[in-house]
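The complex appears here without one of its protein chains, the remainder shown in place.
Going by the order they are written in, the chains are A and B; count residues from 1 in each one.
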Amino acid sequence: MRDVAIVAYIEGQNTAATSQTPVEMIVPVIHEILKRANVERSDIDFWCHGSCDYMTGQPFSFVSAVDALGAWPPIMESHVEMDGAWALYEAWVKIQTGEAETALVFGNGKSSAGDMNRALTLQLDPYVVAPLWPGFRALEAMGARAAIEAGTVTERQMAEVVSRSLRDASDNPNVLAYGYRDPDELLDEPMTANPLRAHDCPAMADGVSAMIMTTADRALEMCDRPAWIRGIDHRIDFQNLGLRDLGRSNSAALAAFHAGVTKDKVDVAELHATHSHHEVILAQSMGIDRSTTRMMPSGGALVANPLMAAGLARFGQAARQIFKGNADRAVAHAAQGACLQQNIVAVLEGN
Amino acid sequence: MADDILRIRTPIGIDYTWSSGPGSVGYMRGLENGKLLGRRCPVCELVYFPPRNGVCPRCGVLLADEVEVGPRGTITTFCVVNVPFLGQTIKIPYVAATILLDGADIGMQHLIQECEAADVRMGMRVEPVWRDKSLWTPSLENIMYYKPSDEPDADFDVYARHL
Partner (left out) sequence: MAPLRLFYPYDRTVGSTVGRFLTSLANKKIEGTRGLDGIVHVPPAEFDPATGAPLTEWVVVGNAGEVLTWSWQPEPFADNTLQQPFAWALIRLDGADTPMLHAVRVGSEKDMASGMRVRAVWADEPTPSITTIMCFEPEHGHG
């Protein structure tokens, strides 16, 4: 295996609703990430993008996104109809196979373009589930109840996750929700999609995240303390919710095992928990001890959830903890699909 | 069972709020006032009409100055539509053409009318026929179609790199 590191990461400003087009949102972020790593466009030999046309409301929007890259002379690029974290995985494979040395990975989403709760229904089985139009919130709420009734998650734990996330978000200028809320106070709020309360659900955002990954030959030129990807894996559970124990995530457990999460202590974890109960389920499934690991210092996806960029943001935020020397070993995770169906996990190390 | 159903119809309708983006505001305001406004790339200096999301795809930078283009232009390529299809609003045969507006560096698509389809040719000079001003909206539909402007044809060199 080749040693591959994340050497730069930035986010565009997360907003509740931008008037910019996706391409206009992406352009300045691409400029900024190149500047951050002190490289030229010509230094990037693979570009990989994650986004979703159903969310943008524009067929082939991923093709117009190439306009943001300055694709002349022609570049080697690819796109995944997934969160940018899966674009990261594709880029990692591309580097492993020797087809690329340095990759620029980005994800973008414009959640404000439509009713995402409804649009996300289109990820479900199109024969006997999607025609009912359950929406996504309802499914996550059913997952939360399954976890609560199985005893793997408590409502208090969920409130504590929200309280901590809002507090951490107060130190992050790129969030849509923050503040100091006591768990007891949160538990007094009404349920909006029983058993979920509004604060158990993510603050939807329009946003972009981008990173540069490279091999050992160049990593130290671009970054003082690169975040080395020591293990990475992704796994998928059944699409059929009826076949899964919604109180845990088997695919997150498998991905974490193969990425080597439990081989050593985890200083920091950035998990793509878009709903408060996800954090508890994921940590249990992945073997992360929430009492000794610093969970989501960025505030996580609860406080800013730019769809298709928020998963890659977890990898970027985990890498930042390594860049800054706050952590020697960090776990990054992204999820897609209903009730944590698909999970990608990486172990990042500073040494 | 031989008579089990084989297909189902699963219509999907999603509502969006579409934003054309700040980079296209000038273009649309121009159309509202009967002007064709493109934008210039600050790096390669090509003029885009329409301004394509406000971005130069060649350079990957936001477009800068607004530039008035046209209204006349040159047909670079075209096709004669003889095929009827659902929702067709124009009588066949008709001509759809790529028109390089004077001062612009990318072609745009529009209809050619007021001439026989057989007379349309590459290099033909055309001018817009606008809808009645009371019907103008921030849309290229303000121009109903282009028609021959009866100027001499443009030299091939003028549009050769736009093919």
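The definition used in the following text is that a contact is a pair of C-beta atoms (placed from the backbone, for glycine too) under 8 Å apart; a residue touches a chain by one contact, two chains touch by 3 or more.
Since the structure is predicted, the reported quantities are computational estimates derived from the model, not experimental observations.
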Missing chain: touched chains present in the view: A, B
Absent-chain contact - pick from A:27, A:48, A:103 or A:196: A:196
Among B:18, B:130 or B:156, the residue in touch with the chain that has been omitted: B:18
Contact footprint on chain A, counting only the chain that is left out: 19, 57, 59, 118, 126-129, 131-135, 137-139, 141-146, 149, 191-196, 238, 240-243, 246
In chain B, positions touching the absent partner: 1, 3-20
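Definition applied: only the chains that are shown with their structure count from here on.
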Gap in Å, rounded to a whole number, between the CA centres of chain B and chain A: 39
Residues on chain A engaged by chain B in the complex (per definition of touch): 18-21, 23-24, 27-28, 30-31, 41, 54, 57, 64, 66-72, 112-115, 118-119, 122, 126-127, 130-131
Of chain B, residues touching chain A in the complex: 8, 10, 12, 14-24, 52-62
